[in-house]
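Of the protein chains in this complex, one is absent; all others appear in place.
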Amino acid sequence: MGPTESPQIQLDAVTKAYGDVMAVDALDLTIGDGEFFSRLGPSGSGKTTVLRLIAGFERADSGMIRLGSEDVTALAPFDRDVTTVFQDYALFPHLNVLENVAYGLRVRGVSKAERSARAREALAMVRLDHVAARKPTELSGGQRQRVALARAIVVRPRVLLLDEPLGALDLKLREQMQVELKQIQRELGITFVFVTHDQEEALTLSDRIAVFDRGRIVQLGTPKEIYESPTSQYVADFVGTSNVFDEQVSKRVLNMEGAFALRPEKILLSPVTATAPAGAMTAAGVITESIYIGTGHRVHIELEDGTRLVALEQSRGALHPDAAEPESRGDRVVASWSPGDLVPLGTGSSRDVQHR
Amino acid sequence: MGPTESPQIQLDAVTKAYGDVMAVDALDLTIGDGEFFSRLGPSGSGKTTVLRLIAGFERADSGMIRLGSEDVTALAPFDRDVTTVFQDYALFPHLNVLENVAYGLRVRGVSKAERSARAREALAMVRLDHVAARKPTELSGGQRQRVALARAIVVRPRVLLLDEPLGALDLKLREQMQVELKQIQRELGITFVFVTHDQEEALTLSDRIAVFDRGRIVQLGTPKEIYESPTSQYVADFVGTSNVFDEQVSKRVLNMEGAFALRPEKILLSPVTATAPAGAMTAAGVITESIYIGTGHRVHIELEDGTRLVALEQSRGALHPDAAEPESRGDRVVASWSPGDLVPLGTGSSRDVQHR
Amino acid sequence: GDDGDSSTGAVDKLGENEGEVSILAWPGYVEDGSTDPEVDWVSGFEKETGCQVTAKVYGTSDEAFNLAKSGEYDVVAASGDLTLRMVAAGEAAEVNTDLIPNYEGIYDFLKDREWNTVDDKNYGIPHGYGANLLMYNTKDVTPAPTSWKAVFEDAPKHKGQVTAYDSPIYIADAAVYLMAHQPDLGIENPYSLDEKQLAAAVDLLKSQRASVGEYWSDYTKTQASFETGDTVVGTTWQVIANLIDQKKAPVEAILPSEGATGWNDTWMISSNSKSPNCAYAWLNHISDPEVNAQATEYFGEAPNSDKACEFASEGHCETFHAGDEAYAEKIWFWNTPINDCLDGRTDVECTDYQDWTKAWSEIKG
Amino acid sequence: MSSISSTLSRRPGIRLGLLLAAPLTWLVLVYVVALAALLVTAFWTIDSFTNELERTFTLDNVREITGEALYRTVTLRTIGVALLVTLIDCAIALPVGFYMAKIASRRSRHLLVIAFLMPLWASYLVKALAWRSLLSNGGLLDWAGGLVGLGTPGFGFTAIVLTQAYIWLPYVVLPVYAAYERVPDSLLDAAGDLGARPALTFRTVVLPLVVPGLVAGSIFSFSLTMGDYITVNIVGGANQMLGNLVFINSGSNLPLAAAIALIPIVVIMIYLALVRRTGALENL
Partner (left out) sequence: MTISRTTRRLLAVVTGLVLAVLYAPLALVVVNSFNTSQALTWPPSGFTTEWWQRAAVNPGAHDAIRTSLVVATCATVLALLLGTLLGLAMQRYSFFGKNTVNLLVILPIALPGIVTGIALSNAFSSILGIRLGFFTLVVAHATFCIVTVFNNVQARLRRMGGNLEEASADLGAGMWTTFRLVTLPQLRSALLAGGLLAFALSFDEIIVTTFAAGPGVTTLPVWILTNLFRPGQAPIVNVVAVVMIVVSVAPIWLAQRLSSDPTDTTRAIH
């Protein structure tokens, strides 16, 4: 779903500063109806602030925010048809799970019987009907997270905001929850605005991703665009692992002008004895480290001029044409890649990812 | 380094229960000198408890614990030559970074000058000499983690225990720290006992891994053994993603007796029109979901009998021989794999990973 | 229990001073200059006798009784509503007045009275004395009252602005009034009430209660409430009347026609005293005319001897009617109600202080 | 030293024993014994003249305090005052605590806390006297009230309630403030997010969460008021409360005083039992 067909959320030049810190800096953003939209960025880049602006917890210093066709810039949270799944869940500790989920219906004056029924339905959707009577403290982290989700969706908002909802879960659980989130979003057709600093999560779940840096969007696009065609070293670095050739290294190794990124999985390693495929760019070096990662090896290579490269040697089934044995530490190899796999980087933002 | 050459830590039938919960259940474990040993398992499986038993914070209900040749079962933490990097760092908030690091030396009566020198050295090792005078609250998460590490290694313990030390860091930072940890362990030659629920982390760092379930070790081996040859559905499921064929499915799909696991990356997907490679096992189905994950696609297939499979289509550089375009949702495909890639599973533990 | 079986019999000669004496007294009775550097009759005593004084002040006779029973005090300055209890409880030692040279000059009408002498045995030395007078604001209370009627029958005229002394012993004030106005009750002594008589007094006080704004037991409170007009009529002490700023509240204090209650405190020696010699020394010291004048003037009461009047400031003795026997005649000095009727009746049992305490609580309600 | 540590570390029981020994001995020997002795006294009597304790068991005192109208009246009055004081203080503490914890800036928060702590150091007696002066005829209230057509309530029941409410106010405001501090802002956000207007958020989310703090504070206002007799003497007019009855009897009839003291003890025990379930005792 493209954003422009039927914009659900629209931010026009929205700015928010805390003292000297520009948390959000003249941000323009349009999110479409039913879209799964993620905001990705390092800590302190303004992800939460944007979300709080949309929800209405913070007032923008300037700019305009629309939900659907309505200008909500000056509306209070309870007047906006938006709900939030908070990073720390923010479950009401004095209410049990069912009462927590029913809360949004209760404040809307829904009758007791109906709200109980609808809350149970929402709980069933996150597969938690069996803990309805427990207090939040008696739940595990994953369960709490799902209660928070149920509480937010039971009122059928037009937009659901999620602030790193999976951040506190362990890996396996996080993966399960990702699948569930995506399913629920499809079923309900609600617009999801998702905040995360986990790039893989963003890639997996989103229709579109905005990568943030210091209160500004540095790149906006589909997961594929973001991953395959980062426009800056910042994005190339932050999303996935990249070998980044800055202008000097490019000149030395690639014999090209400009900065480039190259994904580790695009590099082919072959014994020095093998002949390079036609049209390939090559560089010889020594393997300094070969780390087993299950689905393959992460291989660190030091080229002759001292440049370090990382290549990903994926392990594959015996049926795959090139399911070869990996090289090991100390081996001399030739790394080769296709010039087409090199992603040219804009020069403007060639700085490191900053953790504020 | 094998554990039996020179055992550094030895647990004999160690048991610890909290009320009804068997946190550690008659555990035998031998960890070798200088080994990087990881314990992997879901939440509540007893990972922390084992660590606390080794450190001496908890007393075993029964069984014996040795460090080197000494029986330490009854010794207090301060009488054991073991230090810990705590999950929440547990830095002393009233002491500055240098004083934190020097603490272990101070309580050992090392003179002020010497302990300051040695603490600075340890800080240099974790590249934090410049923050020596700060209070822990003035540090970022990653810095705190490194201070905790420096504080633990400065006393040169025989064993260093690490309880999910990277759990609270974000992905990028976690990856950096993993590399540093491994380096420090190599340099110092200390035995590292590492706790994590992140399978990739365990695979990447460890010499050996013990996979835990409900207070027991269900599999013990090198990363490769654990990943490539899981002996149970539990391990196959918990470590990485697996397609698990239980006995009925095996009979139906594989026409074989017993349960098997098959890693997604071992599956080759081809259009129905293509001919299967020689010796391959095949199954036809429809793609229900194709999720972009940057380094490739995770493809969900529903076979004709309703069985669901996950295959990993890794994206590769243009130079790779099979760098084909991925199939998309709704396409009919044939999944094929080599019988050699099927891992036979023990029947005993064919149950799901449990999050207690 | 009957009278002082544990009392030791008076000593007949004194020995060396022990070096210390502890005294339990009303505030203002034992001043060592710490309240006001000008007010000090302790330091001289200490220098002279070598007896170091520690003093504890108390707020009510009940509190004093409790403290006295702890046995930690050598000397107690006790009001009449306490003395007999002290004697009965065996807390008070018989006092040999011959060993107190200053005893002689003390007014005779204070000597050998029923609150300081039991079965002809002396239990202490009379201190200053005073009457519980009727005070009224001359602007508000007209015509000028001459009877306690002003705080009883006429109290409703000043509802909420009447005051009375806050202690069970105030029941005697009602008894004094009843003695004059209801002779058929047969009250002979306001501290000797049988059950019926007490009930009558209680009834009178209960009806007064409806008009009472507040009860008082400390100077500051009653002085202030007359000055502010919170109170316009009620019992008072001469000293309070003197302190009140006439510009703020024109008040008059009188001894009404029925007579009045009053007090004559007694310096007693504890039967458990570890410093009897210093105790005797103190009793003599405090009866010294100059000291007595100082102390009674500070507290605001009549001194205990004519000699003391020579040391008191100009007009003090006149204001406080010191030595005026006719005046003293009209005062029913505080005494301790006990079961054996003090008026000599033997056919009935009289109500005791405990009964009065209970009654007082009920009156206040 | 280290060997002692090593031994102790293996003996949590001994460790606990060492920690508890002194404070428990203190509390039991000093307080429980004294309290028990006092309560036993309630079942004794005294010789009416010598005031000697007669250590024979009797229910007379208990019968008296349960039977006589006086004690009922005074008990009801005392509980009434204590409840009113508590209500007033709670009613003040709720908005003020909210302002301090959730609206005031961090800096003014510190100042406000100091502002509420300072009066604790002004003598309780002096404060009671100041209220006497405020409330008196021609006092500040009378004077100021005269300007707006209201007088002073004078000394009496109302004065007791006002003065006590004043004196114990900081004891209620501060724990209530602390309770508000403990309510995460995100809960308020969450309620608003789900459509609750501020008033509703306050009633359904904030209030239930500050109840423990409120109750903790109320233990102070309630029990300190229950036992006070000095304020009553100063501004209470002709009224008396339980404390006065205990006090007036404590000298002449300790058993009766002890029996009367049973009333506030029982009332406060019931109060504590009731509030225990709110978790307030842990939040003290």
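Side notes on the structure shown:
In this document, chain identifiers A, B, C and D correspond to the written order of the chains, with residue numbering beginning at 1 in each.
Quick note on the criterion: a contact is a pair of C-beta atoms (placed from the backbone, for glycine too) under 8 Å apart; a residue touches a chain by one contact, two chains touch by 3 or more.
Keep in mind that this is a model prediction, so the values were computed, not measured.
Contact with the omitted chain, checked across B:90, B:276 or B:318, is made by B:90. Residue-wise, the contact with the chain that is not shown comes from A:76, picked out of A:13, A:76, A:133 or A:284. Residues of chain C that touch the chain left out of the display are 22-24, 26-28, 33-37, 54-57, 59, 63, 70, 72-73, 218-221, 223-224, 227-228, 239, 243, 245, 248, 298-300.
As for the chain not pictured, it touches chain D at residues 1-2, 4-6, 8-9, 12, 15-16, 19-20, 22-24, 26-28, 30-35, 37-38, 41, 53, 92, 95-96, 98-100, 102-104, 109-110, 112-127, 129-134, 136-140, 142-144, 166, 169-171, 173-175, 177-178, 181-182, 185, 188-189, 191-192, 198, 201, 216-217, 219-220, 223-224, 226-230, 242-243, 246-247, 250, 254, 257-258, 261, 264-265, 268, 272, 281-282, 284. Counting the whole complex, the residues of chain B in touch with the unshown chain are 55-57, 76-78, 82-84, 86, 88, 90-94, 103-104, 106-108, 151-152, 155.
As a convention for this text, only the chains that are shown with their structure count from here on.
The minimum number of touch steps linking chain B to chain C comes to 2.
Among the pairs C-D and B-D, the greater number of C-beta contacts is found at C-D. Centre to centre, using the average C-alpha position, chain B and chain D are separated by 56 Å. Note on chain placement: the centre of chain A and the centre of chain C lie 90 Å apart, centres being C-alpha means. Looking at chain C, no residue sits in touch with two or more other chains.
By the touch rule above, chain B contacts chain D in their complex via residues 59, 74-79.
The part of chain D that touches chain B in the complex is made up of residues 2, 5-6, 9-10.
On the chain A side of its complex with chain D, the touching residues are 52, 55-57, 76-78, 82-84, 86, 88, 90-94, 103-104, 106-108, 151-152, 155.
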